[in-house]
Structure formats: structure tokens, C-alpha cells
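Here the complex is missing a single protein chain, while all its other protein chains stay put.
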Amino acid sequence: MRICKVVGHVWATKKEDSLVGLKLMVVNEMDASGRFKEDLFVAADVVGAGVGEQVLVVGGSTARIAAGGNELPVDCAIVGIIDTIEVEREKERKAQ
Amino acid sequence: MRICKVVGHVWATKKEDSLVGLKLMVVNEMDASGRFKEDLFVAADVVGAGVGEQVLVVGGSTARIAAGGNELPVDCAIVGIIDTIEVEREKERKAQ
Amino acid sequence: MRICKVVGHVWATKKEDSLVGLKLMVVNEMDASGRFKEDLFVAADVVGAGVGEQVLVVGGSTARIAAGGNELPVDCAIVGIIDTIEVEREKERKAQ
Amino acid sequence: MRICKVVGHVWATKKEDSLVGLKLMVVNEMDASGRFKEDLFVAADVVGAGVGEQVLVVGGSTARIAAGGNELPVDCAIVGIIDTIEVEREKERKAQ
Partner (left out) sequence: MRICKVVGHVWATKKEDSLVGLKLMVVNEMDASGRFKEDLFVAADVVGAGVGEQVLVVGGSTARIAAGGNELPVDCAIVGIIDTIEVEREKERKAQ
């Protein structure tokens, strides 16, 4: 899963029938330094996330399962709202 | 899903039989700053998108489902035409 | 699908049995400016593409389907030979 | 599989029901020079990894299988704790 922040909404009137009723949020991935990456994704939300919250996002076929059905045309989904992240990280380190 | 703009068409006479009849559009992904990324994709369109429109694009196995069948040789598909995007975004922010 | 150019061949005598008989081509993806990207891929060709031709390439599980069977150890396949690409593209544009 | 180091934990009270009980760790991929990459991932851990350990991480649909079930909303999982890595590598080399 990727660590993202919910940054907005997207509306699409004309879309695949099976997308109707799904809540679509715009999410922005954060890197190891807590900075936003340049990529934006649109994710189906099934946990009731709101703008400004940090969330766990899954991609690929897993997103269909998370969004509620293998036949959904969804490849990105929010599966959890993050309460706390604890990260220890040395900036540079020799392998093995 | 990725946020793309439809930028063109592609024609291929010689192709897999199951691609015949699918409308193939060239899409260009946009980053968080609204700039075009350097990657171009060719996506199957099932929602009637036109050049210049902002669209939602799915990839991977999800694209086959979106395009109408698990046996289609498609890994990119347009699933919605975007009416509005609302994004709130601070440029840089410490991860907690 | 990605827009690639066929740039060569690859030969592998020692390989998975199910790869025997598949024609493997080296493809090079092109970006939105028509430049070659640094990534090379080896793709199974089922449409009779030749070196120098622009082709449509699929990846992931879709490549297995394109190559002729879900049990093939293939994750990249050529599914069409491009006749024409028409692209309209403004270099930079504010997201709305 | 990717070579990562476990760098932390993440807690999410509000999440998909099927994620309950899964141990989620934050992992940081390492590149060929042993440096941390900027990407962070959250991975389900089924081998009992601890912070500071080097681990093997799988992604995509493989992560669901590794985490214990095809219906889990997981796209990243730790499948092994690395004892030793032996790498021979010339920095630059002409392709033949």
C-alpha cells in the first residue's frame, strides 16, 4: 500500500455504468521525506475518508477487490485512514 | 485511476483480431501541477471521449474488464470523462 | 498500450519450455516528444512486426492473453503495428 | 521481489474489515548502491519481521496470495527476512 493524502474530489457524469455510486477521491502520494510526489491518482473510497486525511491506497487488481467487486473498472482504492506512522530512517546506508 | 487528457488517435490495420472495432485514443497523463507528463498511452475508449477532454484512465487487468472482456488484449482504458476536479494541495509538508 | 519501436531481436536457447516457438523482439518505448526512453523491453510478437516498425505493446497479465495463453511466461507483447498516430499537444497547461 | 528495509509501523483504526489483524509495516526500498529510495510502502508482514531488518517484499496480486488470501485488500507483503546478500556489480558496462 502507498501512503497518500486525500487532496480533492473528481466528478465525471459520463462514465462506465459500474462506476456510478462509487465515491472518487483525488489522492497524492507522499515520499519518504513527507513531501508530495508529482503523481496524482483518483481512488475509489470505501472507508469514508475526507480531504486532508492520510490514507492507505492499494492499486491494480487489489483495488477492484477492495472497492467491492472483481468486475469494477477501478485500479486504485483507499482501504484505510492512517492514525499514526512511526518511521525510523537513516538517510544513507551501505547495503548489507 | 490516472487523470489524463485525450490528445489524439492511433490507427493500426495489422493487429490482434480481438482489437478490431475498439476505438483507440492517445492519452497523456497530467501531474499534480497540471503539467503533461512525458509518458503517452494508448487507451481503449468505451465512454465516447473526444480529443481535448480530461478523462479517467485505468490500467492493467482492470482495463480488460473496463473494455468489455477479460480476453481483450488491452491494458489501458478510458472509463470516465471528467467534469470537474477540485484539488487542495500544499506544496511541501512534513510527514508526521 | 505503450507506443514502442521494434529495435531488435533477442535469442535465448535456454529458456522456459513454453517460450519455445515464440518470436521475441526488443522494443523501445517512445515518449510524448517522440524520443526513445531509456527502458528496453523484450516482447512476444504475434502480429508479424519487423525491426523499425512502430507498434502497440501491452504489459502484465494482458500480455499472456495477447500471446496466446494464460499459462505463458510472458509479460510484454506486441498487439498491433501502428499505421498513423495523430497527436495534438500543448506543452504546458494549468490544471483547472 | 524487492529488497527493502523495515523502517516503521503504521496504525489505521478505520479500515477495510479484512485488514483487521494484519500487521502493517512501513518498508523502504534500497537501490543497487545500498541507498534508500524515496518511495515508502506499507506491507503486510506474515514472517515476523522487525524494524531494522532487510526483507524481501512482493507487490501486486502476489501480495494477496502471500498475505493469506486472494480476497485481502493488500498489494504489498513481506515474504522473507534476508540473512545475506552477495552482489557482484560493475558500475557501467557496454551492452553487447
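Labels A, B, C and D are assigned to the chains in the order they are written; within every chain, residues are numbered from 1.
To be clear about the criterion, contacts are C-beta pairs under 8 Å (C-beta built on N, C-alpha and C of every residue); 3 or more make two chains touch, one makes a residue touch a chain.
Model, not experiment: these values are computed from the prediction.
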Residue touching the undisplayed chain, where the options are C:G8, C:G48 or C:G68: C:G8
For chain D, the residues touching the chain missing from this view: 1-3, 30-33, 46-48, 56, 58-63, 65-66, 77, 79-96
Interface residues of chain C (partner: the chain not displayed): 3, 5, 7-16, 19, 24, 26, 28, 30, 33-43, 51-52, 54, 60-61, 63-64, 70-76, 84-85, 87
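Here is the rule we use: only the chains that are shown with their structure count from here on.
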Residues within chain B bordering two or more other chains: 30, 32-33, 60-61, 63, 84-85, 87
Graph class of chain-chain contacts, one of line, ring, star, complete, other: line
